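What follows is a short report on a single structure.
Only one protein chain is missing; all other protein chains are in place.
Every chain is named by a letter (A, B, C, D and E) in the order it is written, and numbering of its residues begins at 1.
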């Protein structure tokens, strides 16, 4: 009968940072992605939640993000960064009811997943931008300069971006070439408990076809 | 052949409280959410029903609310407020055939779920408003002043709202920062039987990746 | 290639009772609902069929009615009226290919289900009207006077309606406040065999969270 | 890229019997239904095929007919005519790529199912018309006279129709009140092997709620 | 973002045989169907692939053809031609990204399935045309003369068509009345290994309801 939606941005003068008002710093699983809404930049918080599963096949739930793409990124994280999500329910959500169909959000989603998995927060003043390929490589995104300028305008100081990106920007760039590289440059090396879990969870019996020859380094 | 629908609000002069006419006070699982229908505020009752399941994987049913978002909120309730719905069928419905697509209803849905789970009614003269993030944080909602004014006009005396919200309002505000906070401020601490159930249901063997470091407090 | 549909009401002068021509009195599972087709009242027969299931998870089939809403009403019937449909396939259909999207049909659907379950017919000259909440409460429906007038015009003598409804009507009103109340006022108390089945089927081991405190009485 | 469809009736002068050209007489599972394509009558052959299943849950496939309605009619056949399809795959198809959304085809579909199940053909010069209710009753259909006139024009001599239908028609009417009645009037009583199968397949242990009190006789 | 499709037939002067350029003769599972694209004939290659399954329930995949209709034709092949596909994955595809919604392609699909199953190629210069009924009968198709003329123009010498079809045509007609008939007239009787497999796979224990009385001969 009635469709209840919160009213949109119409008439809002400085909307670019609208959805960041209630962001809590220091929460694992939270990453800010500089999105484009048409020709207007908009900073969007991506959140991940990871829970040990009680189901035979674990749940993957994406709100405001394509479910198929989430499955694909989880596979890339497993293959290219050594994180196995097989025993966990995984939830991804974009704050504020926003819907993201931009492959440039891939790296932000991956970083939110790793951050939640490790229980380790990403720096509060950092934005993350990049498409992730199946080889684990990080790829450039359209309109990167406009996105970064908006992030700087709202006080962000650092940006994780693909390493062949713009030469200069109004905030500090962390240039990364691969997913594993991005994780290490923003969250540091794997904590000890994770390395332990990884080594016990995936023994040599887990053999990929073609061996390990296609890992991007 | 024919589509039978009840006729809408056209021509109804004071529609804001239309769906509250037959509300029964003191029923657990019932919470009032101050919604927006376009530019017009409308008070909507959200209801939850929880039944021990007889199925291998429990049922989640949402009428007038997005099913994916319900699954996500159940995960947040488990991770951030310690309520495990794994052995229960969960039903959520918006009264009057209304359809809600506003993330601002998150907190009302969560409160209805907790109220039904505990068998403890929310105060009759209270409305609930706020988006819930995966970190358990409660976030502001567009057009909060108009929503609260409408609630006051229909006799509501209290509102649970995000703690960085409006400084004053025509009814008493209960400012909350997180889901756990909202539960405690409106329903009180967990009853003894629930603490008992929680402690026996989720023993230390339930270890999250990254430990408990990302619980919002 | 071709879409075969029976032709509609266009040009039919007295359509309100069209679908009642072949109604058989005294059949359990049949209830008449006074619907609105736009601004025109139309009496629609709702039918329920219940069969012991041979499948691991029982079938729920709704023709001309929303399947999700049927699941929700079955949960309310279980929780609020003590009827367990877990071992039965359940079919609901609106006669004449009509499609109902009006929450005001909830009570008619519930009464059809109870009538089929008990094998006990509803009175032939009775119509049923009301939305059913998850608390088991019965709620008012838009345009009740026009609906009841049409029912009276086609010879119906009684109407089961929410108890805060219209003060007077052209037929006898049975005012009800809850689903359990409606069942008792139209079909009488549970027959002995059902009470027996209920008591053996749902022993004290079936404990709801929060105990029984939220049963509407 | 390309959508390959056979071209339609455009310009065909005497289309009413178009799809009967290759009908083979004496085939079990074949029944002719006098449909309406808008304001034009069209005779459509409905076919049923029944195969012992090799799957855990048997297959139900409907081409040109609603799958949910097929499931419902199978339940009515089980409850009201004693035919159990639980161990059989069931296929229904409308010949010529026609799509039927008219509840008036219910009885033709049911008769095709019974005919295939028994391995007994319906008379070649017979058409079948009627909606089937969940009580097993047969109900009238809009524009019955035009449909029957078209059937007579193409040489059909008999029509199975609801018993409160038209007083006279250009072919012989077999008036029926219920599904069981229609089966008996067109195919005769159950053959001995079927009665045997029925009695062994559904022993007294199969108890419906409410006993057998709602069987239409 | 972008939709990549090969460009269509626009401006192609002699498109009727476009998709036959790379056809390889002598491949089992390949059959040519004379389709209509609107008012223009177009020869389309239908291909079938059959693989022993490794799944609990075998896969049925149709590209450019309706999946429900494929399931139905497999049932007809089992019931009317004695071919059991229960242990095989079945794939059907129309070459060139063409999409077929014409029941006249039924017989071509069936012949492709039988050809792949037997590992025996259909004659290279043969087209196949006909709708298949659930009784196994082959039925006429609209615009048969135009379709056959196009086939002849591209060098096809034979056509398998329904036996009440056109009296003469620009290529040799093989008139068939049933699916079994069509198989025998184009591929010959079942090879010995298939008869053996059939007799061992489907022993007398496989009893259809109504016995074998409805097999079309």
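For the reader, a short list of remarks on this structure follows.
By definition in this document, a residue touches a chain if its C-beta (ideal position, glycine included) is under 8 Å from a C-beta of that chain, and two chains touch if they have at least 3 such contacts.
Nothing here was measured: the structure is a model prediction, and the numbers come from that model.
Here one chain is not drawn; of A:25, A:86 or A:188, the residue touching it is A:86. For chain A, the residues touching the chain absent from view are 5-6, 8-9, 35-39, 42, 44, 57, 66, 68-69, 71-72, 75-76, 78-79, 86, 94, 96-105, 131, 133-135, 137-143, 162, 164, 206-214, 216. For chain E, the list of residues touching the undisplayed chain reads 1-7, 21-22, 24, 27-30, 45, 47-52, 54-55, 59, 61-63, 88-89, 91, 93, 95-97, 116-121, 194, 197.
The rule is simple: only the chains that are shown with their structure count from here on.
One inter-chain figure worth recording: chain A and chain C are separated by 49 Å, centre to centre, where each centre is the mean of the chain's CA atoms. Separating the CA-averaged centres of chain A and chain B is a span of 28 Å.
In chain E, no residue touches at least two other chains.
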